[in-house]
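Apart from one protein chain that is not included, each protein chain of the complex appears where it belongs.
Up next is chain A:
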Amino acid sequence: MSAEAHDHDHGHDHEHEHHHKETFITKYIFSIDHKMIAKQYLITGIFMGIIGIAMSLLFRMQLAWPEESFKIFNVLLGDKFAPDGVMANDIYLALVTIHGTIMVFFVLTAGLSGTFSNLLIPLQIGARDMASGFMNMVSYWLFFLSAVIMLSSLFVEAGPASAGWTIYPPLSALPQAIPGSGTGMTLWLVSMAIFIASSLMGSLNYIVTVINLRTKGMSMTRLPLTIWTFFVTAIIGVISFPVLLSAALLLIFDRSFGTSFFLSDIYIAGEVLHYQGGSPVLFEHLFWFLGHPEVYIVILPAMGLVSEIMATNSRKPIFGYRAMIMSVLAIAFLSTIVWGHHMFISGMNPFLGSVFTFTTLLIAIPSAVKAFNWITTLWKGNLQFNPAMLFSIGMVSTFITGGLTGIILGDSTLDINVHDTYFVIAHFHLVMGISALYGMFAGIYHWFPKMYGRMLNKNLGYIHFWVTAVCAYGVFFPMHFIGLAGLPRRYYTNTNFPLFDDLQNVNVLITTFALVGGAFQLVFLYNFFVSIFYGKKAVQNPWRSTTLEWTTPVEHIHGNWPGEIPHVYRWPYDYSNPNHDVDFVPQNVPMKEGEEVLHH
């Protein structure tokens, strides 16, 4: 051991002693260690995910067997909202609304980005922790608080927010219009305002950490694609989330202080309201200025995780590393100028529709580049089908299937007739819902050993993936057809339209797949929670990966590396490099004498 290294060890011992003072509370609850915070995000995200998915199963049952009595409805929703086990129409809308809110924000934004940005940014760039550990902790606890408030809204008397997750006013502003727009909506707005504060703190932390705390040799073009996507995602978040916050604040003003930002000329419940001069279309603009980038906030981290996992498990460099970075940047840029494609028929000037059609369809180009690069990464690889790899391939598959129908929805002319139908639901669930969920699962299977020092059971992972994959297509593929038949979304039942009677069998099939798929998530939950305690002990680098997180010890220590932080000498994708005998060369291995860089 060199004298220098010895010094470092010594220094570390000193540091270690300092951290021994940690109590249970500072270690497990108010922790400022990014690895613990990542786990907190993950567990909270999984918990919210269980609730969000369970809600979708409930309303899917109502759609397949409309107005039939199920005991479980009465047990879960109570006598008020499910008398005799028949789901009431207002709670149906509430379930749809809260399902969307939870899945988009609490699971796929905080649960996905929060978990993996926190876990991987310091570990993969070679930093001891986030730039501000304290802010990181506050970020998590604000997220926790917002989750608690969101869930508490389920218990208010008139029911939770039920104006759809897009909370368009006036519906969301007027309790006269729908009962959920009373206390339920107030809690929704408060919860989201806190959530946004949490998200901003997290994002600023990620950006600063990536810019400032990279280890020696870790240039931007040696960053793993995970870090690139987290970094870009954080930037999009910082740009767009404040706009949602402002929309939420203005809506709070309209609701509580009588202003008219979004409301005008309203006659409801037999009286004219005083609002004048506002416009709901303004709210739609503000909402979608976040709302659209939000889907990229959800999908980009999943793309990063998948890129990383695919390279590792293909034992091949990710194909077109620089093209992948460029496409992420292009997607990020375009994502902020396409929000209007949610509003083609909102009443805004049709000229704007033309502009947004143009920018929207442009996004297909970087997306296509990414898809082809992933496919080429598999070509002539030596594919190791770990569960994480299966989910990654599944993600590319659903991303393509869902993305392609985006060409229809992004085209204003075609959107006229499929807007707000089940076609939209099929599209976005595949392209950002299921895909991001697959990305998240892939990440969990891959980095579980890093988080808990133990392995997930692979065979349970295989079962989990294949049943989920079949059910995901089983649920969302037929949905395209009922959308093309013109069935609007957010209908409590379509029995009032004999025109749609022939869609009922399809609805039953969809719900069946949903129930089976939902039930098999229990396999994952079992695997996850049992493996935390009883899983096989992990080795240091189980997937034989090149990135820095696998150079840290299996047992977590504060500060990540016991000695000096490793230096970086090469890019993160030196898999099967012909200059080396082993099929992976970690980033901290110096270049051999005369070794050429084999990539651009």
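The working rule: a contact is a pair of C-beta atoms (placed from the backbone, for glycine too) under 8 Å apart; a residue touches a chain by one contact, two chains touch by 3 or more; residues count from 1.
Here, contacts and distances are computed from a predicted model.
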item: Which of "ABC transporter ATP-binding protein", "cytochrome-c oxidase", "Protein ImuA" or "Deferrochelatase" matches, in UniProt, the chain that is not displayed; value: "cytochrome-c oxidase"
item: Listed residues A:Pro478, A:Gly518 or A:Pro566, member touching the removed chain; value: A:Pro478
item: Absent-chain contact - pick from A:Ala247, A:Ala469, A:Leu548 or A:Ile565; value: A:Ala469
item: Full-complex contact with the absent chain, from A:Ser152, A:Asn212, A:Ser256 or A:Ser354; value: A:Ser354
